[in-house]
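Up next, chain A:
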Amino acid sequence: MLDSKIPQGPIESKWTNYKSSVPLVNPANKRSLEILVVGSGLAGASAAASLAELGYKVKVFCFQDSPRRAHSIAAQGGINAAKNYQNDGDSVYRLFYDTIKGGDYRSREANVHRLAEVSGNIIDQSVASGVPFAREYGGLLSNRSFGGTQVQRTFYAAGQTGQQLLLGAYSGLQRQVGLGNVQLLARHEMLDVVNIDGKCRGIIARDLVSGKLERHFGHAVLLCTGGYGNVFFLSTNAMGSNVTAAWKAHKKGAFFANPCYTQIHPTCIPVSGDHQSKLTLMSESLRNDGRIWVPKSKENAEAIRNGKLNPNDLKEEDRDYYLERRYPAFGNLVPRDVASRAAKERCDAGYGVNKTGEAVYLDFAFNMKYKYGKQEATKKNITNPTEEQLTALGQDVIKEKYGNLFDMYKQITGVDPYKNPMMIYPAVHYTMGGLWVDYNLMTTIPGLYALGEANFSDHGANRLGASALMQGLADGYFVIPYTIGAHLANEISVKPISTDHEAFVTAEKEVSERLAKLLAIKGTKPVDYFHRRIGKIIWDKCGMARNVEGLTWAIAEIQKIREEFWSDVRVTGDANEFNPELEKAGRVADFIELGELMCKDALERNESCGGHFREEFQTEEGEALRDDENFKNVAAWQYNNIGDWTKHQEDLVYENIKIAQRSYK
Partner candidate 1 sequence: MSGNMNINLKVWRQKNEKSQGKLVDYKVEGVSPDMSFLEMFDVLNDKLIRDGKDEPIAFDHDCREGICGMCSMYINGRPHGPNQGVTTCQLHMRSFKDGDTIVVEPWRAAAFPVVKDLAVNRSAFDRIISAGGFISVNTGNAQDANSLPIPKDNADEAFAAAACIGCGACVAACKNSSAMLFVSAKVSQLALLPQGNPERNSRVLDMVAQMDAEGFGACTNTGACSAECPKEISLTNIARLNREYFGAQLSSNRT
Partner candidate 2 sequence: MNWITKMFSSSLGQKLIMSLTGLFLCTFLVVHMIGNLQLFKNDAGLAFNKYAVFMTTNPLIMITSYLLYATILFHAFKGLWLAYKNQKARPVKYQAFDGKANSHWSSRNMGILGTIILVFVVVHMSNFWWEYKNGHVPYTRYMENIQTGEIVSDYMPKEFTMHTKLEEQTEGLMKVTIVKDLYREVAEEFKTEWWLVALYVISMAALAFHLFHGFASAFQTLGLNHKKYNGIINFIGIGVFAILIPIGFAAMPLYFFIK
């Protein structure tokens, strides 16, 4: 049933051979083919620009007021590429291998290898379009290392790599807008796909300013709409990030793959109160010098929570450096999923240190004083420095390395992290699951594609740092311009279908009725109320750790919330105006449906892998236990009806990598 269309041949030559044999569309025909690109992040902007350069007629939709605001912009750390500029033994194979292993052996070999192959071109393209990556004094590009790898292959632009890459892709897109090859529709939200004779032929979009519904025809539609982390309500995603486009496609026939694979980032600023609307990430790099701990005794933890005890006064022997205790080899530098789960375990056991009980310390005092302070004292020939001197000397070093992060922390929390240990807690950051796509990035609806975080393809059950940017741009710049030919070569004789076609009319009517329905409920509770509730359930039961009991309960609870939502939500305003509440309502309605599928997927995946940790499946030491026998596959869900799905499986074949258990002890 699921045909991933992986080309034949050895892994190193699959993509090369594919490119040489994929059908092409001649330039004259390209001009008469229309492509709709939904979303303007790294994947969307790069795809739209590249396709327009090739000569296709392109329309780009984004819900923000400008394509430059897509959430790719918030990525901090960097972008991986197998350039081997550092002469440290990197290669396409190593990047491929690290990505598959980091994904806990749940991603597709051929796609990941292609990703590694084009990774170098991304850097070339970005530099050529003016992305100011960090450089060495010799004028060449600088690299840094990231979690899960042994080479330095991460390119970066301070802590704003995502911003710089997006602005690079955006400028390419705007150039095509200026040339008239791309029509830009900002403040537009896609609310349905339109299928005609089994192929995707367009979308229904709402002009968010006027509220008018519009019909747009396309020979192909690209969903570059990002991940669904906002189902948790609190995440590091932007407020507007949503699953709506992907979900509408799913309900019209596109399979949704591995929805339970979500990435929880261990170092975020904890929730400060009920008013919290989103979470902020603190770079992973802080774990190089910060030691993570909670008090050893619950009494002390409680005293700290009540403000009766200053953590600085707690003696060394009363602190539990639990990562160092549990994972002596990797210590505070264990991978994201492991660090996150360990923090949750301590907080659940009652050792949390902030007023909500959901925070652990990330403490720089030790390294400030004894690592850097002593180093500096030696450098400056200070003999017998006092404790205060050591702290002061070390503080300067810490400031230089992490100054901007410390400032950001202080700005948000009002606490000075140079004097008090930082408080951190894991938060939802990225979703590996997404629309199922084949090697061509096409979903199960012919003509409908999914790129970037919106698809499921490259990260398996866990994504490595600095790989999201790589995937978004690979898909947009270097994959889709080729693979779309496989579909469009057969479409050259298809004349644009009138948007008066019955399928468009029906789809628009459905959308308009749904909006009317939301407005007509006139219940008592705002949309956010439901969003917070569903988010909390999924966070508690389908977050860092899952079990049968919790998931079963969650599914029943989500179904109740769905009914409550559709009978008691209050959406103010009208459909024919700028109405952010109405936009939110539609998105939350989709999140509720997705939430149920996430729990269902988590419930049926009877193993632990990557970001999916089932408490029933762990080793004696509490580590994730994979079941390669039964679950070395992709779960792709077909939508039948509300709350009713059929599961399909794509078996994963590893011919080029030896599968092993991850261990960080």
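These made the cut because all candidates are chains of the complex that A comes from, given by their letters.
Just so it is clear, a residue touches a chain if its C-beta (ideal position, glycine included) is under 8 Å from a C-beta of that chain, and two chains touch if they have at least 3 such contacts; residues count from 1.
Treat the numbers as computed from the prediction; the structure is a model and nothing was measured.
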- prompt: Out of the numbered options 1 or 2, which touches chain A in the complex?
  reply: 1
- request: Spell out the residues on chain A that touch candidate 1 in their complex, using ranges where they run on.
  value: 46, 49-50, 53, 64-71, 73-74, 83, 85, 121, 123-141, 157-158, 160, 163-164, 167, 170-172, 174-175, 177-178, 184, 186-187, 209, 236, 238-240, 272-273, 275-278, 280-281, 411-414, 477-478, 481, 524-526, 528-529, 570, 572-573, 577-581
